[in-house]
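I am attaching a structure below and will ask some questions about it afterwards.
For this depiction, one protein chain was excluded, whereas all remaining protein chains were kept in their positions.
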Amino acid sequence: MQKTTDQDLEFVVHTIAGTAVANEREFCDLDAVVGDGDFGYSLARGFEIVLADWETFDRATPAAFLKKVALVISLRVGGTSGPLWGTAFLRAAAALGGRTDLTGRDAVAMLRAAAEGIKTRGRSDLGDKTLLDALIPMTDALEQAVDAGGPRSADPAALARTAASAARTAADATTSMQALRGRPSYTGERSIGSPDAGAVAVAVMAERVADTWPARP
Amino acid sequence: MQKTTDQDLEFVVHTIAGTAVANEREFCDLDAVVGDGDFGYSLARGFEIVLADWETFDRATPAAFLKKVALVISLRVGGTSGPLWGTAFLRAAAALGGRTDLTGRDAVAMLRAAAEGIKTRGRSDLGDKTLLDALIPMTDALEQAVDAGGPRSADPAALARTAASAARTAADATTSMQALRGRPSYTGERSIGSPDAGAVAVAVMAERVADTWPARP
Amino acid sequence: MKKFVNDPKNFVPEMLRGLALANPDTLTYEPRHNLIMRAGAPRPDKVSVVQGSGSGHEPAHVMCVGKGMLDAACPGDVFSAPPADYVYETVKLVASPRGVLLLVNNYTGDRMAFEMAEELAQADDVEVRTLYVDDDVSVQDSTYTVGRRGVAGNFFVMKAVGAAAERGAGLDEVHRIGEKVNSVTRTMGMALTACTPPAKGSPLFELPDDEIEMGVGIHGEPGRKREKLQSADEMVAELVTAVVDDLPYASGDGVALMVNGLGGTPISELYLVHGLAHQQLTERGIDIHRSYVGEYCTSLDMAGASITLVRLDDEIESLLTDPAETPIRVF
Partner (left out) sequence: MKKFVNDPKNFVPEMLRGLALANPDTLTYEPRHNLIMRAGAPRPDKVSVVQGSGSGHEPAHVMCVGKGMLDAACPGDVFSAPPADYVYETVKLVASPRGVLLLVNNYTGDRMAFEMAEELAQADDVEVRTLYVDDDVSVQDSTYTVGRRGVAGNFFVMKAVGAAAERGAGLDEVHRIGEKVNSVTRTMGMALTACTPPAKGSPLFELPDDEIEMGVGIHGEPGRKREKLQSADEMVAELVTAVVDDLPYASGDGVALMVNGLGGTPISELYLVHGLAHQQLTERGIDIHRSYVGEYCTSLDMAGASITLVRLDDEIESLLTDPAETPIRVF
């Protein structure tokens, strides 16, 4: 199994941050349908700081790096997203421990830990119509592909594409769900008929990672 | 010269009152262009009371009758219109003195006195873009027709039509004027381009009198 | 029309009834003449202060009745001066042996109603004086109009006059103070949207999404000119400049600064405007002693704001500092 380098981890985090900043309005509009329209704004303000502070982050280990990112997000981002995304990055960091040479399995472990962290912080689970409904199916698909072995499992670009496709399908599928957590849940059945903003954001970020993987530095 | 009876005076006042009530919205809309949109409302609320109290008014003389109408309007109608229209009716009453058999000349005298009263109360004059700019030309036209003698001057229906036409022409002509008094004057040159609400009301009332004269009781 | 309203003809009486029910110990509502009185008025030891005007400017003036402010307010219908009769009845009800001061915003309709009422009351031997408020700087050329309008600056006249009356000043003195405050008070307003009178049921004018009305009064009429929507900084600069240049207010002047909301603008924006105005005035060397931010004199649900300055001296400042208790300011 080919190893991903820390460079790849940095690339993924940088892409997530850039995507959040670039899609501020789209993510706000998604949140405006049955939420309060600030999701894109909150994410963008946080990941803006991540990008601004990028060069200053501790890079002793991948985990140390992720922890710094997590701290910026969880302490400096408002709304529900700050604590949730901050926790996600923090748990991903913890899942790595001291390891430096990261593999596809590490990616799965990080995503799994992130999802578990969000579940705990948000008192939420799969099926509540949140970003978990994109994050968990995406992680499942990635894990399957990694476990399957074979040439595709060894190609990070192919793995990224697999993850992105799964995330998109799952995010689209949130449209027919009723929100049981977060602000949209206050509208009851009216939350059915539009996708969850957080889930779509996960899909857009995963797609961006897959799209730009071949051209990464 | 044929005499108009008190019945005719009552008919004219009743028609004015009825027209004010029936055109509440139109008169408000006219006032909304560069004013505050309450002209029709104020007039309607006052003339509504005039109609409701109609049977109770003193009818000892035409002047006494007009005075009662004036009192209701000037004390019970708000806005600029209450004092202005109240004064107009009061001055019209005063112009009649104790006379009972009214002529075309009396009509002219009443309208003239009403206009003078409005000028004094409102510190306004012809050319200020107010109801005076319909009332005074209408009075002039009526006076000319009455003075001219001949068969038309002896026919009250024809006189009413003459007055109505003059009022309409004059009211339409206020469109190109700039308001120098009343609320529209605060907008300066922007008052040019729409007719004065008060002037149009005078025209509409005069037209209604002319239209229904033949069928009056 | 998106409003809380039953029959629009009952809009004002229903509002006044709600106001009286909310303040049972301090206010009385007299439905026959549409008036709100301070409980216990008139007091024989105190000049009574009355303000009337059209409705739609709330909290002005019915919600300014109370200790240290008005003894009564006689509102007309929305944007319509009260009938003279109502003013006359109000004056009779609050007639104090020390006299009655009538505060009137300078509009033709209001002037006429109050003049008629004053004549009627004087015939009854009530001592009455009338004071006209005309703080609006947007009406430039007074030879072509009935003069300047009274707008949000009337708050300061009410407050100073109310405090003086509460302290026991006589009618002449109270009148002098009112004239003085009015003479050093200037206001300029602007609208982001039109307002909707309940009886009309639709906005008084159409304003595109990127345009504003500069130089508006408080009756929902269009302003002096229509302009493009700009940044808060730029719009505030236009208001501040119009006010400052008018009196003019000069470097070294101590002032009260009011940022008044016209009804539809939230208080968050008003405080933002206040911060910008404060900075611009400070840069001009004008010293802000007191700030007033909120809704003082509105145009129904119009979005927009006005800026008022009062040049302070010790007497005015002390009167503004006196306590007052009104429905909008009591816990």
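Labels A, B and C are assigned to the chains in the order they are written; within every chain, residues are numbered from 1.
Criterion: contacts are C-beta pairs under 8 Å (C-beta built on N, C-alpha and C of every residue); 3 or more make two chains touch, one makes a residue touch a chain.
These numbers were taken from a predicted model, which means no experiment stands behind them.
S.K.: Given the contact rule set out at the top, which of the displayed chains would the hidden chain touch in the full complex?
M.R.: Visible chains that the missing one touches: A, C.
S.K.: Touching the left-out chain: which of A:63, A:77, A:109 or A:134?
M.R.: Going through A:63, A:77, A:109 or A:134 one by one, A:77 is the residue touching the chain not shown.
S.K.: Contacts of chain C with the missing chain: which residues?
M.R.: Residues in contact with the chain left out: 1-6, 11, 14-19, 21-23, 55-56, 58-59, 63, 159, 192-193, 209, 212, 229, 231-233, 235-236, 263-276, 278-279, 288, 291-295, 298, 300-301, 303, 305, 320-324, 327-331.
S.K.: Which chain A residues would touch the chain omitted from the figure, given the whole complex?
M.R.: Per the touch rule, chain A residues meeting the hidden chain are 28-29, 32-38, 41-42, 45, 74-84, 121-123, 180-188, 190.
Criterion: only the chains that are shown with their structure count from here on.
S.K.: If each protein chain is taken as a node and each touching pair as an edge, is the resulting graph a line, ring, star, complete or other?
M.R.: other
S.K.: So how far apart, in whole Å, are chain A and chain B when each is placed at the average of its C-alpha atoms?
M.R.: 75
S.K.: Calculate how many whole Å lie between the centre of chain A and the centre of chain C, each centre taken as the average of the chain's C-alpha atoms.
M.R.: 55
S.K.: As a quick test, compute the distance in whole Å between the mean CA positions of chain B and chain C.
M.R.: Roughly 33 Å separates the two chain centres.
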